[in-house]
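One protein chain omitted, others in place.
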Amino acid sequence: MTNPISDILKAEVILTTGTNTDENHPIIANYVKEAVTRNGAKLLVIDPRRISLVDHATLWLRPRPGTDVAWINGLMHIILKEGLQAQKYIDERTEGFEALKAHLETFTPDHVSATTGIPADDLIAAARLYGKARPASILYAMGITKHTTGTDNVKSLASLAMLCGNIGVDGGGINPLRGQNNVQGACDMGGLPNVFSGYQPVADEKAIKKFADAWGGVRIPSKIGLTVTEMISGAASGQVKAIYVMGENPMLSDPDKHHVEHGLETLEFLAVQDIFLTETAKKAHVVFPAACFAEKDGTVTNTERLVQRVRKALEPPGDAKEDIWIINEISKRMGYPMPASTAEAIMREINTLTPSYAGITYERIAEKGLVWPCPDKNHPGTPVLHRGNFTRGKGQFFVIPFKPPVESADKEYPFILSTGRVLEHYHTGTMTRRGSGLNRLYPEALAEISRADAQKMGIAEGDYINIISRRGSIRVKTWLNDRSSQGMVFVPFHFHEAAVNLLTHAVVDPVSKIPEYKVSAVRIEKAS
Amino acid sequence: MSMVSLTIDGKMVSVPEGKTILEAAQQTGIDIPTLCFHKRLPPIGSCNMCIVEIKGRPGPVTSCNTPVEEGLDVATQSDALHAQRVINLKKILLHHALDCPVCDRAGECDLQNIVYKFGITDVAFEPRAQKRDDAYATSLIRYWPERCILCRRCVTACQSIKGIGAIDIIGEGDEARLVPVAADKCKSCGECLSVCPTGALTENLSRRKGRPWMGKRVKTTCGYCGCGCQLELSALENRVIGVHTETDDGVNQGSLCVKGRFGYEFIGDENRLKTPLIKENGQFREASWEEALDYTAKRLSAIKDQFGPDSIAGLTSARCTNEENFLFQKFMRAVIGTNSVDHCARL
Amino acid sequence: MTESKTITLNMGPHHPATHGVLRLIVELDGETIVKATPHIGYLHRGIEKIAESKLFQQVIPLTDRLDYSAASANNIGYCIAAEKLLGLEVPKRAQYLRVIMAEFARIMGHHLWIGTHALDIGAMTVIFYAFRDREMIMDINEEIAGYRLTPTFFRIGGVAQDTTSEFIKKVRAFVKWFPKAMEGYHTLLTKNKIWTTRTMNIGKISAEEAVNYGLTGPSLRGSGVAYDVRKAFPYSSYEDFDFQIPVGENGDVYDRYLVRMEEFKQSINIISQAIENLPEGPVQTDSPWITNPRTVDVQNDISALIRRFMMHTKGPAAPKGEVYAAVEGAKGELGFYLVGDGTEHPYRLKIRSSCFYLASALPRLLVGHMVADAIAIIGSLDVVLGEIDR
Partner (left out) sequence: MQTIINAISEKHPDAITKQCDAQGICEITIAADAFLEVMKFLHENKPFPFDMLTDILSIDRMPRTPRFDVVYLLLSTKNFTRIIVRTEIGEGQEIPSVSRIWHSADWAEREVFDLMGILFSNHPGLRRILTWENFEGHPLRKDFPLEGKDFDKPFDTTTIQDYC
């Protein structure tokens, strides 16, 4: 997020798209609702499903899944037509505006409403709402990024925000709501094939030298590594022989489950380190028992780049050990004894090697966390990014043509399947499907179909249906409500009994390599 | 913001306009007894414990929702006020169940503290607490009507913080009790549970596993979504017996969601992995750490020598801490010698 | 000048005659002691630090473990200090019961003293008689409080529960029986030639010096200073009883022996007066914050149940203030300096231990005597290390 969560209270208009905030980020939804009820902010929700946030929305647009670039360009087209853009901000702080302006000519309201299914005057009202408001904040999540055009969607949203001068200002910003407690931290720490910690590129000689020297003169390759989807296909093709998995469950979270299963089984060696015997762990040659978040010390970074402490409250069960200890032991046995053994010592190493985390020490975040970038020991952190000027100097406008999703509804597979999360469960259900509490609220997978479609196919509430795609089929209970629009079905991916990744295809976004979970063509039949 | 000055118990106080008398008193350290007042909630004014006398006004006024005015002369303590407060408490105690030894909230119950502070020795009326078992808006929280003091904190919290309003108090006199008016809209966030002053709302999960103050309280960050809510785990004999929040702490300011407040059962689950496992002809067998670690190191080194470092890949996790992620990518890059490190940020 | 070679002898901390873990480094020139430096702290449990994290009524069992040979005498001190701080009135009957238990504690302490003191000097039989009588007092303790050595019978604001007729019968029996037992001790020791030669003119200390060294109790009265806290600063209705304060003349081991033997008699005198006119009435003060509600109330009345629950988990909050209350323990003046800061925990509790100052006088008393006399002198001071080290 470019702005802190509390900035939501300062926004005049809040645009949320691709995020069911009330269910996936309930606390951020509290802020949105407080902004609307107490501060009189206007809420503009753009989501194919009628999510509960719509109850508080001033205006709700319902685009067809996968047509995000179209309506974003449509909004920008209207804002330019009515001169609502922040021209001074554009001239001083951005570049590439003219090319964008020319490109937007074709995205007239009628043309956009044809591709997206949003009525033209709603588009105009939305554009005026967002265009006039200073500041306006954009919140988005996986609904925008889980497409083959994910990166394009994000770039278009960035252009929209810059058009109205909403970046680098209080109450504004373009704010991705990260899904997990430390997904931001994992990226910051270099858990990516193309960057070291602090996003220092792997290809940069200076960075390699710095890390190599710090780690005792080891040889670090400059070639960008494999992403998770490439690893799985690499395993299937035999290019990858061994995978070491820590706290992950690709069997359920990766697209095209058969493909994943085949890949993992052909591996020479698979080591998994987790807190439960997950589906992936069952495929492993070695399984290590690890400690969960309540049994370890360390830090995590939340979605607003705030680094906060995690403290140990319990001892791990049985012989389970903390991940740090396990990694240290393996590396010692492979002839590379690691010096740092406690979380605090590792953080000191991170301070030296990662400029944006340099000032974040355990003493400073004992009471309250710090927002990175925090370059030195007495720097207060930077809650709002891009203030004054952009980190890369000038803001870049992008000319993004509209590309339809890979699979669209056709005669044989008339429905569009979208997958996602629900309030009561988390990711692959490893944690939330244990114990009686959360299970009682949401015991099994439910496919959400609109009442109209159900009536047409003679499906009653609670019947079981088969959802079939070109890659596989699952049997799942139905939940008739008016959340899903006609011709759409939503199935959560927490349940291995109805593993929705049997249905999704493995085509990914060219840049971010994120699979298109939000749009898959399926067929629905009444199950026996 | 214009300042308003008034005297409370003879002390001159000046506070910004719009503040209530209670806030002015608290600011100068004068202690007015309260029961239904809660820092995070707008004033409710249902318990009448915070009554004060204002010179020139006929009867006592509840100070929690009366705004300050210029030149007020407020008295917070007097025999009449004390007698009235004792009567208020006794009316509440009239219906209260004799549950203290078995009540989850005992020891942290606002009603207990205020009754003890006032030294109430006997409730003159014949107590008529009826045992009733009423349904509540979610299966994760249990409602004990005979412990409820009808202070409306839960109703206000559900309306003002969560904007849902799933519960309300219906009925008059003895019949009045909390009823889920819109149970389907309830998100089981536990906001009502966290502000309830007594044991009327308790967790259905950890009933009577231990008193909260017995456990060791550790402040940590929630392990689920990206909001990074601050919460306190209370652990007793290596078991988590409860989750608590401080009202002015972290981005969540005391609120949590259903996963944060109730999703801690997996920590003590019996089929947590406890010993390293090694697969032999399709079956897992338990192994010692020594054996498992040696086996892994040997296999990884062998594959690295035979097929080169790029034949090995690593999957770290967005649910591990920064330090673990850093160490993992250091292991893959320095020890294995490959950049094939990724995690599920893409999924 | 012949070069006089002194040897250093290490006595304790595990030594039969040091009445506990006192360590004495003694420099000998032949048999006479040239220099003695006591070392203490082997039984230091940090009672004062622990008290700061306890509730007020949870500190009472801690005070039992100070001078464990006369436990009730310590409890009464702490309870009076707490009651002064909290401003509570103790009913008459409870005060009388406290006096009885405190005097019994004094007698128990003196029994232990006479038994071990005589044993150190060589009289083997005295300890059997002394412990036989001590056993009877322990039965009385058990009868009323359920515990023999550390009864913890007192509560802030009164005593734990009322007496039983059995208790009164036993006390009367002991009061009737004890004077005869006293004659036994006197015939064994007072005129015994060996006893007088081993104790007369040994460990002499003048009145001024004793006061200057902070000695109190029988050791001070042995030197002729008639200071007894029960008479100087009467507490718990001691002013209702008439009893004398025995005082010695020349402050040696023998005089301290005579003073304590007389104190036996005086304590029995107090106990008989107290048991005869034990007043009727409640045994607990009547305050909603500290008095235990009756069980029948607790089962029927929510406010009584809340009071019972809060009393044992939170307890009363003491007002801000500092209080010093001293009592006459078996070994001397035992004072409790209690500081309250408005919470339910004592902010600071300092225990003025009489034996601490008795032990500090050892270097002065031992010099010039033979090693065998050192044992007699330590016995005559009757130090208990639980109270010294706290």
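Labels A, B and C are assigned to the chains in the order they are written; within every chain, residues are numbered from 1.
Everything that follows uses one rule, which is that a contact is a pair of C-beta atoms (placed from the backbone, for glycine too) under 8 Å apart; a residue touches a chain by one contact, two chains touch by 3 or more.
Computed from a prediction, not measured in an experiment: that's the story for all the values here.
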| item | value |
| --- | --- |
| Interface partners of the hidden chain - shown chains only, full complex considered | C |
| Touching residue (missing chain; options C:Glu103, C:Asp301, C:Glu328 or C:Asp389) | C:Asp389 |
| Residue of C:Tyr78, C:Phe154 or C:Tyr357 touching the missing chain in the full complex | C:Tyr357 |
| Contact with the hidden chain (one of C:His15, C:Lys92, C:Arg148 or C:Arg348) | C:Arg348 |
| Per the touch definition above, residue among C:Ile7, C:Ala173, C:Ile194 or C:Ala232 touching the missing chain | C:Ala232 |
| Touching residues (missing chain, whole complex) on chain C | 25, 39-41, 44, 46, 48-50, 52-53, 84, 208-209, 211-214, 216, 225, 227, 232-233, 321-324, 326, 333, 335, 337, 339, 347-348, 350, 352, 356-357, 359-361, 364, 389-390 |
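Just so we're on the same page, only the chains that are shown with their structure count from here on.
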| item | value |
| --- | --- |
| Far-end chain from chain B, centres as C-alpha averages | C |
| Between chain B and chain A, distance of the C-alpha-averaged centres to the nearest whole Å | 28 |
| Centre-to-centre distance between chain C and chain A (centres being mean Cα positions), rounded to whole Å | 73 |
| Residues of chain B that touch chain A when the two form their complex | 138-140, 161-163, 185, 187-189, 204-205, 216, 218-230, 233, 235, 238-240, 250-252, 255-259, 262-269, 271-279, 284, 289, 292-301, 303, 306-307, 309-335, 337-347 |
| Chain B to chain C touching residues, read off their complex | 90, 93, 96-98, 100-101, 106-107, 111-113, 115-116, 119-123, 127, 129 |
| Chain B-touching residues of chain C, taken from the complex the two chains share | 287-289, 293, 297, 299-307, 309-310, 313-314 |
